[in-house]
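Just one protein chain is left out here, and the rest sit where they should.
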Amino acid sequence: MSTPSPIRLHKELSRIWDTAPGLGRLSAVNHTVLGKRFIITAFVFFTIGGLLAMLIRAQLATSKNAFVGPDIYNQIFTMHGTIMMFLFAIPMFEGFAIYLLPKMLGARDMAFPRMAAYCYWCYLFGGSILIAALLLGVAPDGGWFMYTPLNSKPYSPSINADIWLLGITFVEISALSAAIEIIVSILKLRAPGMTLNRMPIMAWYLLITAFMMLFGFPPLILASALLELERAFGLPFFDPTRGGDALLWQHLFWLFGHPEVYIIFLPAAGAISMMVPTFARHELIGYRTVILAIIAVAFLSFGLWVHHMFTVGIPHLALTFFSAASGLVAIPTAVQIFAWIATIANGRPKLDVPMLYLFGFFVIFIIGGLTGVMVAMVPFNLQAHDTHFVVAHLHYVLVGGFVFPMLAAAYYWLPHFTGKSSEHVLSRPAFWLIFVGFNLTFFLMHLTGLLGMPRRVSTYPLEAKWDWLNLLSSFGSFIMTIGFALFVIDVFLQMRFGTRFRRDPWTAKTLEWATPTPATSYAFASLPEISDRADRLEPAALGPKLARGEGYLGFTRNNWMETLGLDMMTARPTEVIVLPRPSFLPFWTGLATGAFVLCLLFKLYWLSLVPFAITIGLWFVWTLTTGGRTDMAPLDIGHGQSAPPHWQVERPPSWWAMLFAISGDAVMVTSLIFGSLFLIVVAPQWPPQAFATVSPWLLAAIVWGAIVAALAGRFALKQLLSGTAPLAGLSVAGVGHLVTLTAATIAISNMGTLTAHSQAAMLFALLAMAALHAFIGLLLIAYGFLRHFSGKLSALRSMDLRIGKLWHDATAVMVLACVVAALVLQFDLSSARLR
Amino acid sequence: MDPAGPSAASVATLWWIMFTGGTLIFAATSVVLAVAWAKPRLLGANPQRLLILWGGLVLPSIILAALVFSAFALGERLIGASGSPAPLRIEAVAERWMWSFRYPTNGAVSEQVLHIPAGEPVEFAVTSEDVIHGFWLPRLGGKIDAVPGHTNMIRLQADRPGRYGGVCAEFCGEGHEIMRFEVVAHPLQEYEAVLDRLAAGEAP
Partner (left out) sequence: MTRSSPLLTLAAGFTIWAIGFAVIYAVQGAGCAYGWDRIALGPISLLRWILGMLATGTAVCIYLTKRKLSNILAANARNEADHFLLSIATCAALIAIPTTLFTFAGILITTVCG
C-alpha cells in the first residue's frame, strides 16, 4: 500500500483512533486517554487519603484529644490505609503503565483496549462505593488488613466490613485484568526488532510486576470471598469455635500483602531506572544485573509474608525462614540502588527538578530499607510490631519508594502529557516542603514507637510522655500538606501556562519521546524497526521519520485500528493486531458489574442474578465485532512484508491472556487447597463432631465430566482444523461441563448444613470451585457455538476454540485437584495431632 | 527503650547495634552518592564494579549474615530454648476490652492487674475469648498475640520489683486503646503471700 503524505496520514489515523468528544468520552478505549484517567483518578484518591491522614494527625496531636471518638477514628485510619494501598498506589502505576507502555515499546495501543476501559470503570465504581461509605459514616473500620475474627460477623455486625470485602475485590479483579493486559502487551506488542534484550528496562520492571500481581492477588480475592461467605452465610472459615482459624485470614492476606508492597515499589524503581540515565546523561549501567535483581526481588517477596505475623505464635524455626528471606531481599534492592549510583558516577549528571525528587527518594527509601532490615529481625520485631516504629518504616519505604519517584516521574513526563516545557518556579519550594515535612512527621515516629506507642489508638495517656513527639509529627504533616498543595498548583500552572515545545526537552533516549507531544491518539503514525537497545535511540531523528510514515503500517486500511504483533523471542512481526474501536460497552459492563456488587452488598441475592446475567450477556456482545467472516490473505504491513490478521494466527494475544488468567486461577485454587490443609493441621476444634461427606460417585462424575469436556474440546478443535463443523465436539464438551456442574450442585445440596464446622464449609468451597470452572466452561462452549453460527470459525480462524481448549484442559486439572482435596477432607487426619 | 527485664534488655542491645550500623550504612551510602555525583573519579576506573558488586552484593551479604545469625541466637535465648527449668506459669486471657489473669499455682484470679515475682522468669500462656489481642509488657520484653482458639507462650522477667505497664497491642475494635493493664512485680519472698491473698479474695 502506498504511504499517504504525513498530513493526510495524520488526518486518517486521527479519524480512526480519536475518541468522540462529549458523551463519547465514555466510550474511550485509547491508552493515552485511559492512562491519564487512571492517573488523575488515582491522584484524587490520594488527596482523599491524604485528608484522612490529616485527620489522624489532628487527632493524635495531643493526648486525650476529643477531636473524634474511637468509632469514627477507626473508620478514618482504616480508610486511609485502604485508599492509599488499593485506590491510589496500584491504579497510579497502572495509569503510568497504560500511558507509557505502548509508546515505549513502539506499539499503537495496549493489547486489549476495551478491557483497559472496563478496568477503569470497575476501579472508579468500586472506589466510589468505598468513598460513599466514608461519606455516609459506614466505612470499613477494622483496619486496612481486616483481621478476623474482628471482622467476622459477631464483632463487626454492620455493613462496613462487607463494603471493604466486596468493594476492594471489585477493584482487585480489575487490577488483575490490567496485569494480564500488561503482560500480553509487553510480550507481544512491541516494535519489530525489539527483542527482549532490547526492551527499555521499565518494560522488564512492569512485566515482572504484572506477574507478581497475577500470583499475588488471587489469595486476597479468595480470602475476601471466603470472609464474605462467612459473614453472609455463616460458613465458619475463620471462626475458631467451629473449626476455622483466625490465622488462615492472615496467611492468605499477607501472601498477597507482602508482594503488594513490592508491586508498588518496582514500577517506581522502573521509572527511576528510566530517569536516572537521562539526568546522568549515560545509559543505565548493569541492564542485565538489574533484571536479575528484579527477578530475585519478585520471588523473594513471596517468601516474606509471615514477617507481618511474627507475634502470632508460630514456631521460631519457621520464623527464621521468613526473617532470613526478609533480610535477603535487601540485597537485590541494594544492587539496583548501586546500579543507579554507578550510572550517575559514569555520566555527567545534571540537577533538574525530577532529579531533586530522586535524591529525596534515595535518602528516604534507604532509611526505610534499613529500618526494614531491623524489623526483619525477630527479637526486635517482637518489640516493634504494632507500634509506631512500623508505621514510620512503612511510610518511609512507601512514600520514599513510590511517592517520591512518582512525583519525579510526574515532572519528567509532564512535558510529554502536555507538549509544553516547564518553568520550575514553584517546584523546588514544593519539594523542600514535602521532604522536610515528611521527615519531621515520620522520623520522630521511630522514636515514638520505640517508646511504646501502639498503632491504631485514637488517644494515648498523658503519662506516656508521647505528647511532644506527636505534636511535632502533626506539625510536620501540615508542612507536608502545604508542599503537596504547592505541587498541585505547580502542575496546574505548567499545564496552563507552559510554553509549547516540540519534543523531548530532556534529550532522553527512549522511544516514547518519538511520538508527537502531546501524544496523538494513535501514538505512532508508523511503527519503527528497532536494531539497538531501546534506551539508545535518537527520538529527535526517529520521530519525524515515523510521522512521515516511513516505518511499518504507515497507512490506514478498512478503517481499522491496527498495530503489530510479534513473535516473543525473535521480534519478527507475525500478525496484524486489529484493535476494537471506541465503544460504550466497557462502561455498561462496568455499571452492570457494579450493580451486581451492590446487590451482593445489600444481600439481595436473588436480584443479583439479574445484573450477573446482564454482565455475562454484555461480555458476549463484546465479542460480536471481533474476528473475521472470511479467510484473508496476509496483509501488507510495509517494508515489503506481510502478516495475517491476529484471528488467523495460532496464538493471538487473547490466547496468551487466557493462559495467564489460568495461571492466576491456578494460584487461587492452590490457595484454597492449602487453606483446607491448613485448617486440618492447625485449626482448633478439629475433628468435627460429624464429618460432612460427598458420595464418591458424585465426585467421580465431577471429575469425569471435566475430563470429557477437555477431550471433547480438543476434538472440536481437530474437527475445525480439518474443515468440519465442530458441532459434535462442542456439544459433548458442553455435556461434560453440565455433568460436572450438576454433580457438584447435587453434592452440595446433599451435604446438609454447611455452617456447623469448617470441614463442611471447605468441602463446599472446593465443590463450588469445581462448579465455577465448569460454569465458565459452559459459557465458552456457548461462545464456540455463537462463533460457529455467525461464520467466524474456519480452519484458519480457530482462535476461539483454541482459547476454549486452554480453559477446558485447565478445568480438568483444577477439578481433579479440588476433588482430591475434597476426598482428603473427608478423612479424619486431625485426630493424630498432638497440640 | 527503658528495659526492665533481661528480654527487653537484650533486644535493646540489638537495637543499638542495628541503629549504629544503620546510621553508618546510611552515611556511607549518602557519601557514595554525593561522590558519584560530584567527583566520580574518586571511585576508581571501574566504579560500577566497586559499587554494584561490593556495595550492592558483598557488603550487604556479610552484614546481613552476621545480623541474621545473631538474631537467630538471640531469638533462641528469648524463647528459653536452653532448657532451663520450667518457670512459674500464669495464664493471661484477653477479651473485649479487658484482661484476666489466672495463677494455676493456687487457682487465684485477678483482673486488669498482673502480679508477678521480681527476678524470676514467668511463662505466660496467652489466649483470647473473642478477637485477636496483643499481650505486651513493653519494658519487659516482646509481645505475643492472644489468638482465640490457640494458646501462645512467652517468657518474661522483671529484674526488679515495681510497677510496669501492659497494653493490648493488636487492634481489637473501639476499646482497643483503653485495654491497658498494670503489672506489679513483687519481691520474690512476698510473692506466695500475694497469691494466697488473691485466692482468698483480699487485696494483694
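In order of appearance the chains are A and B, and numbering begins at 1 in each one.
In this text, a contact is a pair of C-beta atoms (placed from the backbone, for glycine too) under 8 Å apart; a residue touches a chain by one contact, two chains touch by 3 or more.
Keep in mind that this is a model prediction, so the values were computed, not measured.
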item: Contact partner of the left-out chain, one of A:Ser14, A:Ser128 or A:Asn197; value: A:Asn197
item: Contacting the left-out chain in the complete assembly, out of A:Ala571, A:Leu618, A:Leu635 or A:Leu801; value: A:Ala571
item: Touching the absent chain when the full complex is considered, from B:Phe72, B:Trp99 or B:Phe124; value: B:Phe72
item: Interface residues of chain B (partner: the chain not displayed); value: 65, 68-69, 72-73, 75-76, 79, 81
item: Chain A residues touching the omitted chain (full complex); value: 187, 195-198, 288, 291-292, 295-296, 298-300, 302-303, 315-318, 320-321, 323-325, 328, 567-571, 674, 677-678, 681-682, 832-835
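By definition in this document, only the chains that are shown with their structure count from here on.
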item: Cα-centroid distance, chain A relative to chain B, in whole angstrom; value: 36
item: For the chain B and chain A complex, residues of the former touching the latter; value: 1, 8, 10-11, 14-15, 18-19, 22, 25-26, 29-30, 32-33, 35-37, 40, 43, 47-48, 51-52, 55-57, 60-61, 64, 67-68, 71-72, 74-76, 78-79, 81, 96, 130-132, 134, 136, 138-139, 141-145, 147-150, 152-153, 165, 167-177, 180
item: Partner chain B, residues of chain A touching it in the complex; value: 70-71, 74, 142-143, 147-150, 154-155, 240-241, 245-247, 285-286, 289, 311-313, 316, 319-320, 323-324, 327-328, 330-331, 334-339, 341-342, 344-346, 349, 359, 362-363, 366-367, 370-371, 373-374, 377-383, 385-387, 450-452, 454-461, 683-685
